[in-house]
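Read through the structure below, which is laid out as structure tokens, and then see the notes.
Excluded from the complex is one protein chain; the other protein chains are retained at their positions.
Lettered A and B in written order, each chain numbered from 1.
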Amino acid sequence: MDVLDTGQPDVDSALATTTVGAPLGGAPTGPARRHRRRAGHLLPYWLLLPSVVVLVGLLAYPLFSLVTTSFRRLDLRQLIRRQTIWVGTANYRAILRDHEFWVVTLRTIVFAMVCVAATLLAGTLVALLMRRLGRGMRLLVSVGMLLAWATPTVSAATVFKWLFDEQYGVVNWLVTELTPLDWSAHSWFDSKWPAFFVLGLCVVWQAIPFVALTLYAGLTSIPEEIYEAATIDGAGAWRQFWAVTRPLLRPIFLILISLSLIWDLKVFSQLYVITRGGPSRSTLLLNLYTYNLGFGVSRFGVAAAAAVIMVVITFIATAFYIRTMIRVGEEAL
Amino acid sequence: MKHRHLIAAGIAAALLGVSACGSSNDAPTGNNQAASQPKEITIWLMNGSAPDSVVQAVNKEFTAKHPGTTPKIEIQQWDGIQEKTTTALAGNTPPDVLEIGSTLVSKFADSGGLADLTGKKSDLGGDSWLKGLTEAGTLDGKIYGVPYYGGVRAVIYRTDMFTKAGISSPPTDLASFTAMLDKLQKKFGADPKFSALYFPGQYWYAALPFVWDAGGELAVQDGGQWKGALDSPQAQAGLSTLKDLVTKYSKAPVNGNENDNDPATPMGEGKAGVIIDNGWKVGVITKAHPELKGKVAVFALPGKSPGTTAPVFLGGSNLAISEGSKAPDLAYDWLKIMAGTTAQTQLATDGGVIPNSTNLLNLHAKDPILSVFDAAAKNSRSTPATPKWANVESGTILQDMLVAIFSGKSSVADATKTASEAITKTLNS
Partner (left out) sequence: MTAMRRPKRRKRGAVAANIAAVLVFLFFAFPVYWMASTAFKPAAQIRTFNIKLFPTALTLDHFRDAFRTANFWTFLRNSLIVSLSTTVLSVLVALLAATALARFRFRGRRTYLIMILVVQMVPLEALVIPMYLVLRDADLLNVLPVLVATYMAFVLPFTIWTLRGFVATLPVDLEEAAMVDGASRLGAFWRITFPLMAPGLVATGVFAFIQAWNEFILALTLMEQQNQTLPVWLGTFKTATGVDWGGLMAGSTIFAIPVVAFFLVVQGRMTSGLAAGAVKG
């Protein structure tokens, strides 16, 4: 019935039914309760052990090192000569006192929110579209999205920069050829907003596929009868989406928003390739700001402090979604 | 692209390599007892810097002298090179010899990552080194980076276009340079995409000659403190001159750089009258447009006063030995061969670059193109020799200033003042 599910239709549809029912009801089923009685068991800890070893050894320990670094003076000289110089909170004070840091932080948050909103909106529209398409056209759309998703980020950014190039770019050429406008010398990168547009487009272009395909798979799990019933009740397309689709897919939306927000707050490769923060640092975002402090001017202690602050900001920015997500997760168990 | 014809010259190079081996019969230095010799030394060279033929000849000479040791060449990419060099020098096994872009030497020397080679200067024939590269390799009077090769920019043009525009001889001063641009603009300006001078706005290497020729400086040292000097009247005058040229004659993206908007491309397609670029771009142009072979020529960028040329930026690379090298003597021997006359001669002939010694600047005498670049190298300069200069580059201070000037977003006075303050702050932080 579905091009995307050709792999194993039976299991998928079986799963789909489970999927819709479970998170909304939230009531634990019999078996789950039985497991809970064995809660004293050590098995879950054994199961977690391998992941904990990797995460602690190669993520938590470097994270700890990041925090300690943020209290050290660690320039190129100290890095190479292996000197440890503690400077207390000087790095943090330097960052917090930097006017540009606050400008960049605010800009990063707004940029991420706009990107997430655009991604979710476009992703939802594409998912709804896919539901209305026949098998062949749906395959076409999914293959297009898979191509975008599979392209290495750096290559994608290079191509986007090229497409919007003033002289060699296809976009200016098309506009000039197809419309009365003469954009043969139109620059996309000489001021802040057009540069942000290209940057955001590149980010969103690669973020939509994950969102759209996930939402589409979620949509297929909603039984057609619900919509038919809604149609009979006289609900229009918008009403159907708002009253049926949205609440049923709420958990999916939650996780997609949280993950997209986490990812878009640390956009790096596209920024590095397309504008590198220019013109005149007007598209500089937090991750590149931090990176410039580190590998740019080799003040790794200050860069570490900036990174720590950045994580705190991300945490605050996403706290609401994370709390909701965890709660939904807990209920489901 | 450059690689290709370098490899083509391989056979001749191999022959040269053999003779190079024959000619070197220096006695081994003291520490080279075969028993304690490492099996391998690691050498980092940058992508596209030395032709294979040169490297092989150097290795051959080295292994003839140290049969127990293999020189392992690793070609590094320009993308992420600062990151790579930083972590490698801080690591437990840094490369023994490494090529470093000339403007980055003092940064890594200052941090203690590079070995002091001051005592070896005369052994390496340092008296005849190119001044700009020597300065770049020097920090506080000590030498850390041995000049490897240089590159300078000159004005590249197409003889067929000059003939059409009725230009018979290259200009000799800035005024006649402008008159020449006028002629080109008049002849070809009907094409809205044509630039008499194609100058991407961020192209600061090509902007420096205008600053220096007008008597300006990037920064000056004053009692241990550095001070940005682009807001001096001289530097401002030079930049105003350039601004007039760029706004009048260039259709290149104001916010573009010389990589994305490579001046060689419009030149090849007849959309640029002249460009200011490196010698190897001649080969880039004729490779994409074989019909232009023999029609691409060069002249040195003229200065303000008649008969002079403007001082140009001397780019290039230095060779250094890492402080953490486990075999500094072997590393030195390899470096000495590469920086020596035989290898440098071959580098100049096979690679078409400017060799590290003024004694070798006549090697291209018969080449109408390369000889111009060699001559330009004699009147060349480098960026301020301070470890913090690299931060000015990574902070894109000069690019931002140029874009602000050419786009008209700030006046020359305001933009240079902002840039000077940023440079002062960066160099003294």
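Just so it is clear, contacts are C-beta pairs under 8 Å (C-beta built on N, C-alpha and C of every residue); 3 or more make two chains touch, one makes a residue touch a chain.
Predicted model, so just to flag it, every value in this text is computed and none were measured.
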Among the options A:183, A:227, A:241 or A:268, the absent chain makes contact with A:268
Given B:264, B:338, B:376 or B:412, the residue that touches the chain left out of view is B:264
Contact with the hidden chain, among A:106, A:229 or A:326, goes to A:326
Note that chain A touches the chain not displayed via residues 3-8, 11-12, 15-16, 18-20, 22-23, 29-32, 34-36, 38-39, 41, 43-45, 47-48, 50-51, 54-55, 57-63, 65-66, 69, 74, 79, 126, 129-130, 132-134, 137-138, 140-156, 158-160, 162-163, 167-168, 170, 173, 205, 208-210, 213-218, 220-221, 249, 251-252, 254-256, 258-259, 262, 265-266, 268-269, 287, 290-291, 294-295, 300, 303-304, 306-307, 310-311, 314-315, 318, 322, 325-326, 328-330, 332-333
Note that chain B touches the chain not displayed via residues 1-3, 46-49, 74-80, 83-84, 86-87, 90-93, 151, 193, 259-260, 262, 264-266, 268-269, 271, 278, 280-281, 284, 287-289
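Going forward, only the chains that are shown with their structure count from here on.
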Taking each chain's centre as the mean of its CA atoms, chain A sits from chain B at a distance in Å of 41
Chain B residues touching chain A in their complex are 82-83, 86, 89-90, 107-108, 110-113, 192-193, 251-256, 260-261, 265, 323, 391, 394-396, 399-400, 403-404, 407, 426, 429
Per the touch rule above, chain A residues touching chain B in the complex are 75-77, 79-82, 161, 165-168, 184-185, 187, 189-190, 276-281, 292, 295-298
